[in-house]
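One structure is given here, and the rest of the page talks about it.
With one protein chain withheld, the remaining protein chains of the complex are depicted in position.
For clarity, chains are labelled A and B in written order, and residue numbers in each chain start from 1.
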Amino acid sequence: MFTPGSILSWATFAPLAAAALVVLLVVLRPILRLSRRAVDDGARLLALAGSGLSLLAAIAAWRMFDGSTDQVQLVQHVTWIRAFNIEYFLGVDGLSISMVLLTGIISFVATIASMPWWSGARAAELAGMVEGGHQDPAHPHPQHFSVRAVPGYMALLLLLQTGMMGTFVALDMFLFYVFWEVMLLPMYFLIGIWGGPRKEYAAIKFFLYTLAGSVLMLLAIIGLYYNSAPAELAGGDTAAHTFNLVELARQGAAGQFERAAPILGFAFTKLAFVALFIGFAIKIPMFPFHTWLPDAHVEAPTPISVILAGVLLKMGPYGILRFNYPLLRDATQWAAGAIAVFGLINIVYAAFVCLAQKDLKRLIAYSSVSHMGFTLLGMAAMTPAGISGAVLNMFTHGLISPMLFLVAGVIYDRAHHREIERFGGLAQALPEYAAVVGLSFFASLGLPGLAGFISEFMVFSGAFPVFTTYTMVAAISVVITAAYYLWAIHRMFLGKLNPAYQGYPDLNWRERLSLYPLGAMVIVLGFYPQAVLSVIGNTLQTLIKGMSPL
Amino acid sequence: MDHPVAVTQASFLWVIPALPLAGAVVNALLGWKLQRALGRRAVHAIAVAAVVASFLVALLFFTRMLGLGAEERTLHERLWNLFTAGRLSADLAFSLDPLSMALVLVITGIGALIHVFSIGYMADEPAYWRFFCYLNLFVFAMLLLVMGDNFVVMFFGWEGVGLASYLLIAFWYTDPQKAAAGMKAFVVNRIGDFGFLLGLLLLFWALGGAWTPRPAALRNLEYQPVPELGAFAAATDAAQAEALAPLVEGVKVGPTLSFRELRDQIAVEATGVRARLDGATIWGLPVLALVGILLFVGAMGKSAQLPLYVWLPDAMAGPTPVSALIHAATMVTAGVYMVARLSFLFALSASAMGWVALVGALTAAFAASIGFFQYDIKKVLAYSTVSQLGFMFIGVGVGAYWAGTYHLVTHAFFKATLFLGSGSVILGCHHEQDMRKMGGLGQHMPITRWTYLVACIAIAGFPVANGFYSKDEILWKAFTSDHLALFGAPVPWLGPAIYLLGILTAIGTAFYMYRSYYMTFTGSYRGGAAGHDGHGVDAGHGDGHDRGHAHVPHESPWTITAVLAVLAVGSVLSLFLGLPTLWTGVAPAFERWLEPVVAEVHFREAAHGTEWLFQLFGVLAATVGWLSARALYKDGRSQVPARLKERFARAWNVVYQKYYVDELYDLVVVGPAVRLAGLLSWIDKRVVDGLVHLVGAIGRLVAELDGAIDRYLVDGAVNAVAFGTAGLGRSLRRIQTGHVQTYLYGALGGALVVVLLNFLIR
Partner (left out) sequence: MAITLAHFLVVGALLFALGLVAVATRRNAVGVLMGVELVLNGANVNFVAFERYGAGGVAGQVFALFVIVLAAAEAAVGLAIVLALFQTSKSIDVRQADLLRE
């Protein structure tokens, strides 16, 4: 079933097929005389199956991938729209294979977290999850997202997964852009319909921000297309211009885009770099384009936060490494100093902002901003350790931050608020939960032995020779990060138990199933990061070969 | 040390740390079930067995090491490659050399004893399994720290012990103060780690860590790595990284994280690494001194030196066995170990050595002065620990690495005895820690009393126990060192000055230790009336001790007293490791043991007579301290302390309040940090997000404007045509009267006009 030629298509389109089946189920409901509940359950099962298949395909792709070369592998390459030289070109190199695996894992975890699987009536009641509506005025909180308009939710979730996976495997610029936009729309609806009190605001902010980025990106893509040299299409025909990223990278290395005509007196490469960079920086999110993130996270339902933090943020650096670095090498070197400064601001500024947050999810969202700064700093340094650390940081952050959002969701489902100050002594009521939160917080603050440390360390050691002062300042974050996480633990879990939280149920199996696999991976990667590094290393070192910040 | 270290490959080194890890994992996952199903016995059996087994395995390796030649005693085992990127590569590898062997034996040996002690001490703790899980976790992390073959594994342990310490200090987390103490310990340690990390990065940088060629526009060009190191080199696995390193006289040259390889590169002159390091500067400062000082900042955090010692006294909030194991015997000495481990690096920079020794001496004196006036028995011991750690840093600072490490070992014995003794006292007095409410405990708790006294003798520095030998050697070495520097230039008076501070501190040490002894064990019991004042938050671990008579102190169970006895005996017997050359004619056993692994530093030659004299000074200092404490505090009869306290009330208060250092920290560090956080958060919400909203608002405004234009201009034109036509029609309609005659007038008028025009235009 999974052949090297089709594996990536499986990973990409399995969720889409499941989404189509969900829609079909809804359409056929009157004919088959299904109960509403049966349709809901069917949609859930289809979602699990779709993302499960996608995960299996991603794991298979990871296994098939040969990390000892820097070549693009598992290629599927056919002409799609001959008139515009657009191809259906899927493939992975060391950079994208790690993201493909991450996407598969996080998608599946998010799907699990969307299930209304609760042990005990009390828990279900607390969460507002009693099926069949929630009209009881004694419980003012809205119905839980996992029982609200389920088929629609599942279909959008699956569509989102297709968009994400496709973005990471597409090697044709046009295809990439299509997937990029496909991912945007479901996200808007998932936040805007199933979100919290200010969901419309957050959803629109997210949408506009990202759309603004995509517009810039589209302009740059078109610009790159028309400045590309003739290339061969999949069928063997020769086309005047190409969307093929591998070919474009080759041309970029040969200096094709430096010869492009300047626009308004600005060099084309620099303009294209800036447009692409801003488009991707919004997704990272990089200061000062980061303010959509806390709002989106705070309002989004838990699984959507998980996907947002785990996968969507990674598309920013991924795009920069896929477009800017190979295609616009000179401009990238020209801009490296600025990237490092922005990374530094992200790291330190967001860490301080975390210290002042009162809302748990907002704190975690800002910590994401801070941690993504490491990726920026590492990639700006253009040393082997720096860039490997940057991409490893994407991977580890992609495992840790979903954990953080999951644990924030656990307490929100029970208490219906996330204000850190209002908790207290929760470790007595929910010991297992406290232990998992401890694990995730310590992983995020970079405790050696857990995944976050190695990537931070590699970024530091890679960036130090190049950006000595910046790295020194960035290292302050090790103190601040510890302070805000421990302070949050202190206020939430330690001290006397707030009687309001007496008798809250501890973790249930749904939460365990989503948290423990991530926790296990965080520990394993903490002691064996080479598992990822050996796969991504060759590609990245080829990528930065001969480059260094100007 | 001008040749590479000979390495003996060993298998199953990993068993030593793995056993406690296994214990911790089992207790973490199954502990509460075991405790419920099989009772506490099952829990502590696992934990104690794990550490004891680990100790036995370590002994096995010790005997194997004894069988090897002095120069071959470096056992090494590589498990797997942690990460490789470019030339930066690190393995998960363990090594045991004489230095780490000594530490491993202390950790597992004393650790095992303290585990046994905890069985009695924590007997009534409901979360028994959790306590033993954390203890085992700590032992695991500490073993990683000392057995790590490279910086990364060491850092794993370094932070791991921090985590275990955090968990154990905040063990009774329902008390917010205890929980806060844990947090404080971790965060302050992180400040140290910040320095440690910078030192490490700087070291790599100086070693040629710039793996890519540096373009001329970059700053910091004072130092250029040798070309073959600086050339771009990429590797993705350990073998490739290995292959990239040029070999010089069998030594791999290039950036490395391994202690051994680093030492070899520096030791073997032909590699040129040492010459390059010596000349390296950054921002005009010598890199070596900076590296040493920054690494020492890490040690300051972990080993509670000025100004980062503040967490240690608060850490006494943890259960007493924790204080003994982590905050006296092992974890806090990690900094000392680190300096000794990197002695080859510190020995290269006289300035780094000078600062280490000076900070150590200042800390020793400072902490001792606070110790004079504390009433909480554990606080006295805490400040005493800070002070003794200062002594260790004097030792490793001036270059007497073996002496510093030896003091680490002796301190582990006597301070563990003292802490566990205090734990026994606290247990006997029903969780009373205030010495003013003790007294006369000698009759009730004889074993505790005698062991405590032996430890007092040891720490005060009488030659009948181990403390004298280590402390005396440190002070003597400090006095005879003339190589120390502070700002690059040698400062010959620094050694004697440090000696002076040290000997004064020694008097103080004897004073406050005997003060605690006399206040606790002599006189009459003062705690009866006050009774059991609760510590109610320690729910469940307090009440159970009141077997029978509630308010009479009682001797502790045998698990506790046996451990105390063993440790007290150890405090005496371990003196044989450090019998001075002056007495025996041969170097002390411990010095010979460590000689192959630590750097050699040359001290000023001094006459034997002088050395005898200084030993006498040491004993004298102890005697002075002892006698004055005896006069003031024995049996609690003397009124002098109270009068003195009144006379110097203000000064006394300043010291009693620990010089207000905590308050200073709040003012200078915590307050500004929190305020900055608030400010930045405000900026983020108001300014950055405000800008976003502004952009949004501008967008809306443009839209409104656009709408207006659309509505009024574009649509307006269309409408104007329509309205105009309609209006014209309306007004023209009026002339259509329907009267034929009116039309005729029109026709006539028209005809007239035509006629007139006909005449006019000609």
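Heads up, the rule we're going with is that a residue touches a chain if its C-beta (ideal position, glycine included) is under 8 Å from a C-beta of that chain, and two chains touch if they have at least 3 such contacts.
Just so it is clear, the structure is predicted and the values come from calculations on it, not from any experiment.
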Checklist entry - Thinking of the complex as a whole, which visible chains are touched by the chain that is not shown? => result B
Next on the checklist: Can you say which of B:Ala489, B:Leu713 or B:Val740 touches the chain missing from this structure?
Outcome noted: B:Val740
Item to check | Missing-chain contacts mapped onto subunit B | outcome: 736-741, 743-745, 748
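We adopt the following convention: only the chains that are shown with their structure count from here on.
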Next on the checklist: Roughly how far is subunit A from subunit B, centre to centre by C-alpha average, rounded to an integer in Å?
Outcome noted: 34
Checklist entry - Of all residues in subunit A, which touch subunit B in the complex? => result 67-68, 205, 208, 287-288, 290-292, 349, 352-357, 382-385, 387-389, 392, 425, 427-428, 442, 447-449, 453-454, 457-458, 460-462, 464-466, 468, 471-472, 475-476, 478-480, 482-483, 486-487, 489-490, 493-497, 527-530, 533-534, 537-538, 541, 545-546, 548-550
Next on the checklist: With touch defined as at the start, can you tell me which subunit B residues reach subunit A in the complex?
Outcome noted: 80-88, 92, 152, 155-156, 158-160, 163, 166, 170, 173-176, 179-180, 183, 186-187, 190-191, 193-194, 197-198, 200-202, 204-205, 209-215, 217-220, 232, 234-237, 282, 673-674, 676-678, 680-682, 684, 688-689, 691-692, 696
